[in-house]
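Just below is one structure, and these are the notes that go with it.
A single protein chain has been omitted; all remaining protein chains appear in their positions.
Order as written gives the chain letters A and B; numbering starts at 1 within each chain.
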Amino acid sequence: MTLSKRHLALLALAIIALTVLPTMLKTYGLYLLTLWLVYIIAAFGLNLTVGYAGLKSLCHAGFMGIGAYTVAILMKAGVSFWLATPVAIVLCFAFGLLIGFPALRVQLHYLGFATLGFNLLLMLFFRNEEWLTGGTFGIQNIKRPELFGYSLMGNLPFYYVVLALTVIAGAALAYLLRSPWGRAFAALRDNPIRAESTGVNITAYTLMSFAIGAAYAGLAGALFAPLVNFIEPAPFGIGNSLLFLLMVVVGGSGRFYGPVLGSAIALLLPEYLRFAKDWYLAVFGFAVVVMMIWLPGGLLSIKETWQLHRAKRDVKSARPEAA
Amino acid sequence: MSVLSVHDIKKSYGAIRAVDGVSFNVEPGEILGVIGPNGSGKTTLFNSILGQIKPDTGRVEFEGVDISGKSPLALSRLGVGRTFQNLQVFSKLSLRDNLIAAAQEFHGGLWGRIFAPSDNGVGARADEMIEMFRLKHVADLPAGSLSYGQQKLVDIAMAFMPAPRLVLLDEPCAGVNPSLVDGLRDLLIELNRKQGGSFVVIEHNMDFVMKLCHRIVCMVEGKVLAVGKPAEIQNNRAVLEAYLGN
Partner (left out) sequence: MTDFFQLLISGIATGSIYAMAALGFTLLWQAAGTINFAQGEFVMLPAFAMLIGIAAGLPLWLAFVVAVAISVLVLGAGFKRLVVDPMRGSGVVAVVVATLGLSIGLKSFVKAGYSAEPHPFPSVFSEEVFKLAGVTISYSDVGALVFAGLMVLGLQMLLNKTITGRAMQAVAQNTFAAEALGINVKRMILYTFGINAILVAVTALLITPTYLAKFDMGDNIGLKAFFAAIIGGFNNSRGALLGGVLVGVLENLAGAYLTPSYKDGVALVLFLAVILVKPDGLLGTPQERKV
């Protein structure tokens, strides 16, 4: 990805806005904004697996759960957040590799079910292993960390840490996608058979797309735990995994900024509209159906879909004259 | 040493002997054509060489190394390229990215490529190919949006991108507009002269094969009926009979 000047300017503007704006927000607004960033990190990872490498993953919330529980459990055991987070990321990476293996064996659509089943298994683990996870009661009072002696207990300092990590995570992803890896992922997505005969090691790239995607969820989970101070199994269930997939698709899968838009629509708005959440999700679910019919490329593809539509119409209207 | 040697390949499907003891060699720099009427076993032979199907008996050697049953990835790494009969491009990537994707994995290690420049050093070569195939005007369009003929050219160019020492071409003329066939032939001759390497071409278009290939293997009913220079094949009675039939 090469950045145009306009793109750079807009990006700088967005980051400045995200730096200044929160000073004017109240507690709940700030919480939502932080949550949005956390979801964006997770969705960045899923977009790599789903949008760029073209694999179906339906256990992203589960990966996020692994990250959140790892950090919560380690912090309760007295381990520093800054040590626990890398552990969470590595653990998720390892689980991603593990889940990637069926991907090599099975036909594409089975993969969705395999990952869904894995998420179910994780939920059972979170619920049943009370000695470790606190069962349905979860783990309470997860403290926010300190950084260089400064406490991040306050909402604003913690927000800035999350913002910084989001920018770093996004930049790392952009760097990866810009490298030959990005093209190899796309080759894997567009035509695995051709990719293999042109020297693309599809085993390695499949596993990596899963593992890196999971690692992003691990980071998101690690930030989620101290953000909400309390974790329980519910947010890491199958329902949220489906929402994660939909938010990548709705934003525009395989588009870098797709997850930014998608996570606002699929996870942030329902949280904001808490009292009407279920109605909102009902409308959202049906809207996805309509979107897959009219705009399968996601919201960020509106312009191209419209151009394509017009081009087709022009061809249609031009045809009688040519004949 | 021959670039490719095929020893006594046999493959049966039930009672049908698709390939029945085929052997031949391909020499360095040679363009070898494989012809034969429908059902003569060309495709089975082709897939056996590429390890897509496992022959009942026989051996395939590339530069003296046994390559029977090797994966497409292993073959490509050894220096064996191939084209596809039906269109196989990366449809959402641009034409130029298609060509780069076809060669980038041959340079550096997997991990090193994360930190490599985006084109991994093969961008210039891709531009050369684009120039040679006269596709410059569409180089930045998604490959999936190109015409059938253009995609066919992309498919062929991709096979040549990593400069393989052996390329297997699976019916390069299939579906190509007859008026463009001569141009395609000239391109392949130029590629052969410029970057060397040996080609094996499976093709129905007799005129194309006769003018392109140095040597031709004619197969009938799973067996090699005749091997020789185009002129010899053209004048071979048995070949004529097999084609004109009954």
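The working rule: a contact is a pair of C-beta atoms (placed from the backbone, for glycine too) under 8 Å apart; a residue touches a chain by one contact, two chains touch by 3 or more.
Computed from a prediction, not measured in an experiment: that's the story for all the values here.
Peer 1: Would you mind spotting which of A:Lys26, A:Arg105, A:Arg274 or A:Lys303 touches the chain that isn't drawn?
Peer 2: The single option touching the absent chain is A:Arg105.
Peer 1: For the chain left off this view, which of A:Leu121, A:Met153 or A:Ala171 is in contact with it?
Peer 2: Checking each option in A:Leu121, A:Met153 or A:Ala171, the one touching the absent chain turns out to be A:Leu121.
Peer 1: Need a quick check: the contact residues on chain A for the chain that isn't drawn.
Peer 2: 56, 102, 105-110, 112-114, 116-118, 120-121, 124, 127-128, 193, 238-239, 242-243, 245-246, 249, 276, 278-289, 291-293, 296
Methods note: only the chains that are shown with their structure count from here on.
Peer 1: List the centre-to-centre spacing of chain A and chain B in whole Å, with centres computed as mean CA coordinates.
Peer 2: Here the centre of chain B sits 42 Å away from the centre of chain A.
Peer 1: Could you list, by residue number, the parts of chain B that touch chain A in their complex?
Peer 2: Touch list, chain B to chain A: 71-73, 75-77, 81-82, 84, 88-93, 97, 100-106, 110, 113-116, 118-120, 144, 158, 161-162.
Peer 1: Give every residue of chain A touching chain B within the complex, in rising order.
Peer 2: 175-176, 178-184, 186-187, 189-191, 193-202, 204, 254
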